[in-house]
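As you look at this complex, bear in mind that one protein chain is not there, while each of the others sits in place.
Chains: A, B and C, in written order; residue numbering restarts at 1 for each.
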Amino acid sequence: MSNRLRIGMVGYKFMGKAHSNAYRSLPMFFPDAPLQPEMSVICGRNEQGVQAAARQFGWSESVTNWRDLVKRSDIDLVDINAPSNAHKEIVIEAALHGKHLFCEKPLALSLADSRDMLQAAEKAGVNHMIGFNYRFSPAVQLAKQLVESGRLGKIYHFRAFFLQDWIMDPSFPLVWRLQKEVAGSGSHGDLGAHLIDLARFLVGEFHEVIGMSETFIKQRPLATEMSGLSSKRSTEANAPMGEVTVDDATLFLARFAGGALGSFEATRFAAGHRSTNSFEINGSLGSVRFDFERMNELEVYFTQDEEGVQGFRRVLATDPAHKYSEAWWPAGHTIGFEHTFTHEMLEMLSAISEGRQPSPNFHDGVACQAVLEAVERSIKERRWVSIEEM
Amino acid sequence: MSNRLRIGMVGYKFMGKAHSNAYRSLPMFFPDAPLQPEMSVICGRNEQGVQAAARQFGWSESVTNWRDLVKRSDIDLVDINAPSNAHKEIVIEAALHGKHLFCEKPLALSLADSRDMLQAAEKAGVNHMIGFNYRFSPAVQLAKQLVESGRLGKIYHFRAFFLQDWIMDPSFPLVWRLQKEVAGSGSHGDLGAHLIDLARFLVGEFHEVIGMSETFIKQRPLATEMSGLSSKRSTEANAPMGEVTVDDATLFLARFAGGALGSFEATRFAAGHRSTNSFEINGSLGSVRFDFERMNELEVYFTQDEEGVQGFRRVLATDPAHKYSEAWWPAGHTIGFEHTFTHEMLEMLSAISEGRQPSPNFHDGVACQAVLEAVERSIKERRWVSIEEM
Amino acid sequence: MSNRLRIGMVGYKFMGKAHSNAYRSLPMFFPDAPLQPEMSVICGRNEQGVQAAARQFGWSESVTNWRDLVKRSDIDLVDINAPSNAHKEIVIEAALHGKHLFCEKPLALSLADSRDMLQAAEKAGVNHMIGFNYRFSPAVQLAKQLVESGRLGKIYHFRAFFLQDWIMDPSFPLVWRLQKEVAGSGSHGDLGAHLIDLARFLVGEFHEVIGMSETFIKQRPLATEMSGLSSKRSTEANAPMGEVTVDDATLFLARFAGGALGSFEATRFAAGHRSTNSFEINGSLGSVRFDFERMNELEVYFTQDEEGVQGFRRVLATDPAHKYSEAWWPAGHTIGFEHTFTHEMLEMLSAISEGRQPSPNFHDGVACQAVLEAVERSIKERRWVSIEEM
Partner (left out) sequence: MSNRLRIGMVGYKFMGKAHSNAYRSLPMFFPDAPLQPEMSVICGRNEQGVQAAARQFGWSESVTNWRDLVKRSDIDLVDINAPSNAHKEIVIEAALHGKHLFCEKPLALSLADSRDMLQAAEKAGVNHMIGFNYRFSPAVQLAKQLVESGRLGKIYHFRAFFLQDWIMDPSFPLVWRLQKEVAGSGSHGDLGAHLIDLARFLVGEFHEVIGMSETFIKQRPLATEMSGLSSKRSTEANAPMGEVTVDDATLFLARFAGGALGSFEATRFAAGHRSTNSFEINGSLGSVRFDFERMNELEVYFTQDEEGVQGFRRVLATDPAHKYSEAWWPAGHTIGFEHTFTHEMLEMLSAISEGRQPSPNFHDGVACQAVLEAVERSIKERRWVSIEEM
């Protein structure tokens, strides 16, 4: 194997930009990675758009048909960050052609679909990874290390929130993320999926769940033109309206297999929270707290600290002792959101080079989907749903 | 009516001390209150203990039998802060003798009992108040005012936590707060009751709930001697163990009658949290956040703030514009936990003087108990329980 | 000696209220103190005002002439919180009559005066204390303990700010605190004095200083009626104006005898700061940070904490391990500004009972005055001034 992995990427909006930046950053910040990405081909339906993206992001070539892309012999891995409803078809086709796979979350619109995708990847014997980028914050890695090393003891509580406020204005238009047939779900699949993955990463498997959800604004003006997260709003007063078919907010309670209690909330209606992705873990020997708006920090408490000076420590995860930090800047110099993707792609490339599955991979995507869908079933049937029954 | 209300108080531990301090503070900090408390009689079962308390707290007289106390003609109001299982009997007897009533929360061990108590008070035509002291933090009053004046718009979310860690050590003994027959419930009734009351105060009535609970440490050494919150621990290695019969943690989800979604958690197993009683409200026009460990502060966000300078404001509720603050110290000089009780007693005395029921009163106690019990039923029956069916 | 110390107090405004509350609180929260205060006589020039204060605060008697008061044989201690320009005369007269002395800071308007006062107290052989109440925050006591026990190592830096904003409005009137002949100085003596005392308490003696100061608003409307910190503003448009003769802000640099570097700032023109009295100490083994607006907290850092989890700890100084805390409420329940005075008076009473000088006493008042005046000289003469030359 050469030390270049040739990437073909489908999608070029928010996540396409984030992935491209990660690929560009890798050789500079992780020059010793055993495998480096080759930004070969970017694919999008809009020819002008994808050409501009290729130029801007630094891809060698752009195409408009993903079916052609996944067949090409000069592509080793297909990176899929198209809208969620397109994931399944692309993954299965790319697997058939023996391509390694990176797929943004959520893996699919349904658990059944996500299982098909995992099966396809396994049958093809390729490497597969799913895009739960928040795992790759150095502060989250520190939390993981503290849990795994037993420093927090037995875990009692996990509580997590993903709070946003970008669609609170009722005149915000009906973008694709508000349409069930494209997005699968709303805040639940978009934001809650990240919380579920962080919970599995940090605390382990779910046992059972019960949830509730709500769509606060049920009709919105149709978007006239979409772009990434946002869209041009219709400016006409009598703009045609459309139904919002996803949840604005979903909350659920959970029991973990290990006995911990979990509380989860994902909402796009929390005024003042641009993107508060936060969690807290309470264990018998300590606690940790994380808030993505201050992503370089982890608050850490140990019950065995000396009396009189016990308290949550604000740890800035930029010391040499913190994972990834030596690749960046001196201690105290923080990094931003986009570097979670750089670390994520580093894991993907390292795993492929070492002949192991990356973590998280499609198994994690399926497991996350099972919890998402268990929550949805619990909402519909108004009862506790165990993950096993999924 | 004279401008003195003669108080007979039952109980002299943690709450007894807090109430006594409030009565002592009132004439000094609120000299213009229409009615002032007279610290007449304090009652407790342990003669030596109650005598010492009378001296220390400044009561004119101490007695050991509450049945005698509630009959006395030189007592206008009975203040009950004995253990929860004693509330009902005292309230009903005191009401029979026409005494005004102040009762610490929870009103009773069951909804049925609390209804009996309300009925007794109403039949007797006396004034009645329940001790939800956190309402009386100036910062919580500010939150109330912002909600009521519409500054936060339509309320979408209420999330609240009462996190403590004082019994995390498995060798902490089996104090009365860990025994169902005395305390009624554990973290749920002790801490969750406060959250439920704050929710009702700030967001309105509950519609339905579903919860879960857990007792993490199921057996503990028997306490040899109890005192207030804590107790002398048994020091023998083979101390006899007893069953913990209450919950260590209870979480629940709720829908409010007004459409908001609620998330609640009360636990005594959150390492690092001595007493984090916190809530956040998200409305269509703004949000507020409160944490009792920083009880003088309210964080406030308005969606209509000018672009570019939007953000949560840290408001120190010690300005002249803030309720109660002019009674205390200049702006910027904070007050402590105990003053919530001073304000609470001010409300009680003002209401009695004005011939109206104090707020919160036994109706609020019953309503809180209904939610507490609905949550318990939802846990037992593993289903959503509406408050109406209670 | 009986276990009652009979207090005669001169002054009944802001500090008079704070002292009265401390005397009222002591028997309740520190019932085991070897000596308890007797609130005997309160003195003020305005007969109606002082009578009302006596009733409100709980003094047995009120008088209007301090000269009579200090002679009375039924008074053991004179507590002086009259305006600063009255301190000297009262102290000297009271000492002559053998009274113990408590004097609010600043001890006097000049170093020479403060030395006279110390001499008078020493000659009379009485106990004397000065009101640097901030020392008595439990969090500050924790800082002291960490410094003294060597946990912070050699001290390199002390930086301190006392930031307020109550006179920023140019139409705020010319109250006594803005007049040199009554107040001695402005922010420097009022706020800076506290910082200097905290520095001496925590880091040790000053070696030399250099400062600067400014009066931003040089003329203000004359106050028509004064009350405590504030006053009724003149409402007429053409109200007569008067000269502000004190500093609005004073900053200075310092070297400590022990080698540490100090930075100090006291201002009443820091918008948004109601009363930010904060300091940070950096030593070779650790650091601590304090902000009076969050007076129950001390942030603590240790260089020898394990790599990877180093960070400032937010210690809530309400644990049993923290000084004074067991007198109050369970861990996590905060106390307010006024309790610093309760602890201060506890020290005074304990010291008198034990036959030792309280700490801080007039020596500390003189030492503080020497630094204040050295700073003033350094400003006037635009040069470094050593404390020795004072």
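Throughout what follows, a residue touches a chain if its C-beta (ideal position, glycine included) is under 8 Å from a C-beta of that chain, and two chains touch if they have at least 3 such contacts.
Fair warning: this is a prediction, and the values are worked out from it, not measured in the lab.
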| item | value |
| --- | --- |
| Touch criterion as defined above, residue of C:Arg45, C:His97 or C:Arg255 at the omitted chain | C:Arg255 |
| Option touching the unshown chain, where C:Trp66, C:Phe172 or C:Phe269 are the choices | C:Phe269 |
| From C:Gln310, C:Ser325, C:Thr340 or C:Asn361, residue that would touch the chain that is not displayed | C:Gln310 |
| Residue of A:Gln56, A:Gln219 or A:Ser386 touching the missing chain in the full complex | A:Gln56 |
| Touch criterion as defined above, residue of B:Asn85, B:Thr215, B:Gln310 or B:Ser353 at the omitted chain | B:Gln310 |
| Missing-chain contacts mapped onto subunit B | 142, 145-146, 299-300, 302, 305, 307-316, 319-322 |
| Touching residues (missing chain, whole complex) on subunit A | 14, 18, 20-21, 24, 27-28, 31, 55-58, 164, 166, 228-229, 273-276, 293-296, 316, 318-319, 328-339 |
| Touching residues on subunit C - with respect to the absent chain | 152, 156-157, 159, 161, 163, 165, 168, 210-212, 214, 216, 249, 251-253, 255, 259, 261, 263, 265, 267, 269-273, 280, 282-287, 301, 303, 310-312, 382-384 |
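Going forward, only the chains that are shown with their structure count from here on.
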| item | value |
| --- | --- |
| Same vs different contact residues, subunit A with subunit C, by half of numbers used | same |
| Centre distance in Å when subunit B and subunit C are each reduced to the mean of their C-alpha atoms | 35 |
| Inter-chain centre distance, subunit A versus subunit B - centres from mean C-alpha coordinates, in Å | 41 |
| In subunit B, residues with contacts to at least two other chains | 273 |
